[in-house]
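I'd like to ask you about the structure that follows.
Shown here: the complex without one of its protein chains, the others still in place.
For chain A:
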Amino acid sequence: MGARREVIEDLRRQIDRRHGGSPSRKSLPFGIMPIDRHLPTKGLALGALHEVIEHGPASEFAGTATLFTAGILARLKGPVLWCLTRRDLFSPGLLQAGPHPNRVIYAETSRDGEILPLIEEGLHEKGLGAVVGEVTKLGLTASRRLQLAAEASGVTALLIRRWWTLAQKDLTGLPTAALTRWRITPAVSESMPADGLGRARWQVDLMRCRGAEPCSWIVEACDAQGRLALPSDLAHGPHPAQVRKPAAG
């Protein structure tokens, strides 16, 4: 078993070299064993393009995708560029799991087509920790450009894919050059002994990943340092990796 895994690892490295990617890609572990073990890079690959899809139209579930992204930013160093088209981001809420407001620079445009050049501009800047982009449309060519820019500079690109109509939802299913595609859905939280809300719970779906199967996990939402956690009542239950879903989209 161990020998086979080594062979696979070796093959993977060879493929990576062929594709021009660095064999030892830096990554940011989520700190949750099942997820990190599942990802070929043992965490979220840095200097690459990732998509986070909102699970729902309007802003209804925008909070989850946003907080998931903010949690990643909190654990990265350096300033962050956040490119947006709609002004519904509430930065005091972002602070609760994400980066300090002094670290975040916002670039705003009113048109969707203008946002991709902004993201690319940010990805050329080596000093940045990450670039977040809120986009609806993302073509294959555009995503390749962003992926190449991210690889060249080592800046991580996190694209929050927003959608408001069903037609736009279908757009989020189209292929892109992103390394991973996540979908964050709210899940019913643990019931508290007293009235009130405890820590929120998410279903994290890895819908696409270069070099790994799609997978789903139930996790507890980001804490103040942006860390996810495994739910205590599920940690000893069925292995979360077995809650596997067929590839969606």
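One rule holds for everything that comes next: a residue touches a chain if its C-beta (ideal position, glycine included) is under 8 Å from a C-beta of that chain, and two chains touch if they have at least 3 such contacts; residues count from 1.
Just so it is clear, contacts and distances are computed from a predicted model.
Asker: Quick one: the chain not pictured, UniProt calls it what, "DNA-directed DNA polymerase", "Type I-E CRISPR-associated protein Cas7/Cse4/CasC", "Heme exporter protein B" or "Sulfate adenylyltransferase subunit 2"?
Answerer: UniProt protein name of the non-displayed chain: "DNA-directed DNA polymerase".
Asker: Pick out which of A:11, A:140 or A:224 touches the chain that's been left out of the picture.
Answerer: A:224
Asker: In the full complex, which bits of chain A touch the chain not displayed? Write them out.
Answerer: Residue positions of chain A that touch the missing chain: 56, 58-64, 66-68, 70, 78-79, 81, 87-97, 100-102, 104-109, 114, 117-118, 121-122, 125-128, 185-189, 191-192, 195-197, 200-202, 221-222, 224.
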